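Note that this complex is displayed minus one protein chain, with the remaining chains in position.
Chain IDs A, B and C follow the sequence of writing; residue 1 opens each chain.
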Amino acid sequence: MTAAASFATWRRQIHLWIDHGAGDDLIATMLHRGLVALICANVVAIVLESVPSIAARFSVGFQAFEFVSLLIFALEYAIRLWAAPEHARYRGLSPARARLAYAASVPAVIDLLATLPLLFGLMGFGELKVLLLLRLLRFFKLGRYSPGMASLSAALAAERKALFACFVILMGVMLMAASAMHIVEHEAQAEKFGTIPDAMWWAIITLTTVGYGDVYPVTAAGKAVAAVTAVLGLIMLALPVGIVATAFAQEIHRREFVVTWSMIARVPLFGGLDAAEIAEVMQFLRAQTVRNGAVVMHEGEPGRALYFIASGEVEILLPEGKKRLDEGHFFGELRFGDMAIASHSPCPNAAVATAPSKLLVLDPVDFHALTKRHPKLAERIRALAQA
Amino acid sequence: MTAAASFATWRRQIHLWIDHGAGDDLIATMLHRGLVALICANVVAIVLESVPSIAARFSVGFQAFEFVSLLIFALEYAIRLWAAPEHARYRGLSPARARLAYAASVPAVIDLLATLPLLFGLMGFGELKVLLLLRLLRFFKLGRYSPGMASLSAALAAERKALFACFVILMGVMLMAASAMHIVEHEAQAEKFGTIPDAMWWAIITLTTVGYGDVYPVTAAGKAVAAVTAVLGLIMLALPVGIVATAFAQEIHRREFVVTWSMIARVPLFGGLDAAEIAEVMQFLRAQTVRNGAVVMHEGEPGRALYFIASGEVEILLPEGKKRLDEGHFFGELRFGDMAIASHSPCPNAAVATAPSKLLVLDPVDFHALTKRHPKLAERIRALAQA
Amino acid sequence: MTAAASFATWRRQIHLWIDHGAGDDLIATMLHRGLVALICANVVAIVLESVPSIAARFSVGFQAFEFVSLLIFALEYAIRLWAAPEHARYRGLSPARARLAYAASVPAVIDLLATLPLLFGLMGFGELKVLLLLRLLRFFKLGRYSPGMASLSAALAAERKALFACFVILMGVMLMAASAMHIVEHEAQAEKFGTIPDAMWWAIITLTTVGYGDVYPVTAAGKAVAAVTAVLGLIMLALPVGIVATAFAQEIHRREFVVTWSMIARVPLFGGLDAAEIAEVMQFLRAQTVRNGAVVMHEGEPGRALYFIASGEVEILLPEGKKRLDEGHFFGELRFGDMAIASHSPCPNAAVATAPSKLLVLDPVDFHALTKRHPKLAERIRALAQA
Partner (left out) sequence: MTAAASFATWRRQIHLWIDHGAGDDLIATMLHRGLVALICANVVAIVLESVPSIAARFSVGFQAFEFVSLLIFALEYAIRLWAAPEHARYRGLSPARARLAYAASVPAVIDLLATLPLLFGLMGFGELKVLLLLRLLRFFKLGRYSPGMASLSAALAAERKALFACFVILMGVMLMAASAMHIVEHEAQAEKFGTIPDAMWWAIITLTTVGYGDVYPVTAAGKAVAAVTAVLGLIMLALPVGIVATAFAQEIHRREFVVTWSMIARVPLFGGLDAAEIAEVMQFLRAQTVRNGAVVMHEGEPGRALYFIASGEVEILLPEGKKRLDEGHFFGELRFGDMAIASHSPCPNAAVATAPSKLLVLDPVDFHALTKRHPKLAERIRALAQA
């Protein structure tokens, strides 16, 4: 192996450690847990440091901890940047371009901003209050480790135009409410509604239904305006909720479709099918939700069905011992005529859900219907099974 | 019958009494109503006992009631644990394993926690204020008796990752809002925004749109930060709503599909069909919503259609008297050519909805279309009808 | 005509006047508008009467108006009860049973309660404050005239179990929050959190995100409990919203399907098709949304397409003048081969939307695809067209 190959191998290994912490690798898991813990400890430290009595007592400790953390975060940023060409997303680009593309991505920008206080500190501006915000930005580094965050941000990004329209409407309604209130109340409460900017403060707090109660109308006309504003606030609330709910529902459906598809394509027998044929198979899957502890396959019931785990975890009993399977795996055996499709050889003896799980089941009866309706597909599966 | 068989029969009987209270059995119904009443009485007693004047007056009564309740709840827990192997969910496990699995389920843990004060009381720690929380946990024992609770918790469990991501986002936004407010307001209101933890109290109350009004900004910059925070609060509100709405909608669809399927499979004539054929029949059902008191079948109109009750209650008139049918049952008669599918023999004479009901109707015209499009299915139904 | 027949005819006429106000009948329209105006005037009067200065000044007027209104409402109730056997919903029942069934319906109970103050007044209890609530119940008489109310109440009724489960969860969370707050704050603020009922007031106002600010925690532990409670409040808000949104979406889909179906069945040519064939036609309709003022059909473009109005209003130009069509009507002409399906004879020359409208369009190209895929349907339509 040449030096360049060895170098690329190392870069690949480090990329896997630092970016695929959810797998089985012990180093990757430790690394990720360590970074998550460090981020949380940082945020707690920043919050506590703002309390004068605590800050005075542990002043040296806080500074040391901040300095060490900053060094680790800077190192993390450098390593991630260096390993960026290994990302599947940037494959095919030159290393320099891949790093540039990575540096422009949202998580990388957050990482960079989170290390900036180090630079400011070295430049002697470490006492600026505004640095607090940059330091707290570290919290969002957690986003990388949350599997649900990707769905949420994809949903929000998909409907950014509609959300912006909502914001424009909110601004417009706020302006109208504020000026109406200014007109009717500026004589009764000159210090609170004397100018439109003053009234805007009241309007935004009312439209968002926060309602602190530091400013409220006292005249009958003012109360009427406030009542209308409060009811409009309900609509202002309904618009983003409706948009986010819709976008999120679509995102979930897309995600589920992709998960199901890739599960089926992973079954060795179905792997040889083309996209249209996999879609046919998908339509014959039956959804089944099982609770934690539910027995999915009893001992001594061979050839019952094929089970695909859409979410959750199932423990199967194999001759060589127990094995836990999670999202994306399948198990069971499907006997049909002279064909048998099994997940393992020999087939597992029993299966128990070890978490609330959603399974997709392919029953012999459905498989029968599938092959009856698509004889060519059946022949093809038969041929693949005998191969 | 041997002693072991008799024992198993008893256990089965007690399981049916204690776990299937919605059926027709009088003992089971009484038992369930009694337990629900006891839980409610307990919660009321705990709340009243916290009022010093009432507690002083009925002190002995409260103590006696608490003691008796605890004994009953402990007994209930023991019986449920003993009867656990009869649960359909744990069938196929050994009795000991079934009990262990049951003891680890959420309702059993709530039951156990609800009886803990008895133990603490016996150990002499009965005066601890924290016991209040354990005692109030009894309220959640009601969850077992609410049919909608299962749907809700299934929906929440399905999207727990996304809800956790929401929570992480809420924490992040809260931290940023709090530190921004701390920076701009700590001079104007040192006692309220002097430290970040103080500002966090303001931030969380604003982001959740509660807005007590005990803390609010007074400077222009502070008001600008608060306005942005309040608007972000709308998004913080929209995210969980969107997620829960989506998850709940999916849960409902799944539930309805299962209910419909099992209703059709219960029709004697369709029971012999395979899964794919039942799915064909399902597509030809027409939904109909009727109000309380609506006449579904008039007297002297035989062979009109088959009605499946998806929800609600219908009273049918049979020669031997009236009979009430609820969710999951079917009635009516479908005459088609030389075939007749009837729910009862002879067919009911009339039917009136006794609650707002949702019916799925199989009309002769739809049945005709079904048999025309699937001649093999028609032949099969014909064969089954003549058998 | 015999007296009984004449009587039944009168009852039918009065039923049509009083229950079908949305039609073309002038008397029915006047009657309905008059009743809506009377209800609104009543509510305004009741609200104004509660202001002592106004009540003192117009005392006699208010009493007279109330008395006249009560007489009219009592008369309305009596007439509706008498005409109940004409309701399509109660057809097939004896008059006495139909009236009993009607009297037990929600609108009738509201009508009855709204007239009760008359009875109480005659009995000398007219001064009771509680009568205010009975009098204001009149407002809900408006529900009868709002077309959207039926959809809303159907949606709420469909998910009443889930909403009840929400309420149980809300109660449980409220109890836990209240007792937790009572434990941590009862020493700091004995007058506000000294008993659990006191703390419950705080808990419910926080969980619903109202947050008056009359009660709020002051200790650090109390603020932590309040923060958790406020976040739980977001979930408490998300649950009913998710349920109502889902239920309402289903209700809308059901309603739209029924509207579309009945529109197609009303086209003379399609009226002879059976249910399955109408469903085939439905799949070939293309949705089109037009703005107010949009030109749907230009002059001199015959045989363009058939347009069904799903919602909104369209003005068509016929040789005899202009005509406005609304929801449920269709217009246009579809020429295909030797067939021509026209809404009017001769076909309208032009069409302009006079409100934002949703149209379902059957194009010649789609009709071609329909007949190619279902040759039997095409033959049948051809036969019907030539008949």
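By our rule, contacts are C-beta pairs under 8 Å (C-beta built on N, C-alpha and C of every residue); 3 or more make two chains touch, one makes a residue touch a chain.
All values reported here derive from a predicted model rather than from experimental measurement.
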Thinking of the whole complex, not just what is shown, which of A:L152, A:L239 or A:V296 touches the missing chain?
A:L239
Among C:V47, C:A104, C:L122 or C:A188, which one touches the chain that has been omitted from the display?
C:V47
Would you indicate which residue among C:G61, C:P95 or C:G293 is in contact with the undisplayed chain?
C:G293
Going by the touch rule given at the top, which residues of chain C touch the chain that is not shown?
43, 46-48, 50-52, 129-130, 132-133, 136-137, 139-140, 142-143, 146-149, 151-152, 155, 167, 170, 197, 200-201, 204-205, 208-214, 236-237, 240-241, 243-249, 252, 284, 286-287, 289, 291-295, 298-299, 311, 356, 358, 363, 365-366, 368-369
Just the residue numbers, please: which parts of chain A touch the chain that's not shown?
89-93, 101, 104-105, 154, 157-158, 161-166, 168-169, 171-172, 175-176, 179-180, 182-183, 194-197, 200, 206, 209-213, 216, 220, 223, 226-227, 230-231, 233-235, 237-239, 241-243, 245-246, 249-250, 254, 274-277
Tell me which stretches of chain B touch the chain missing from the display.
209-213, 241-242, 245
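Throughout what follows, only the chains that are shown with their structure count from here on.
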How many angstrom lie between the centres of chain B and chain C, each centre taken as the mean Cα position?
28
Where chain A touches two or more other chains simultaneously, the residues are 209-213, 241, 245
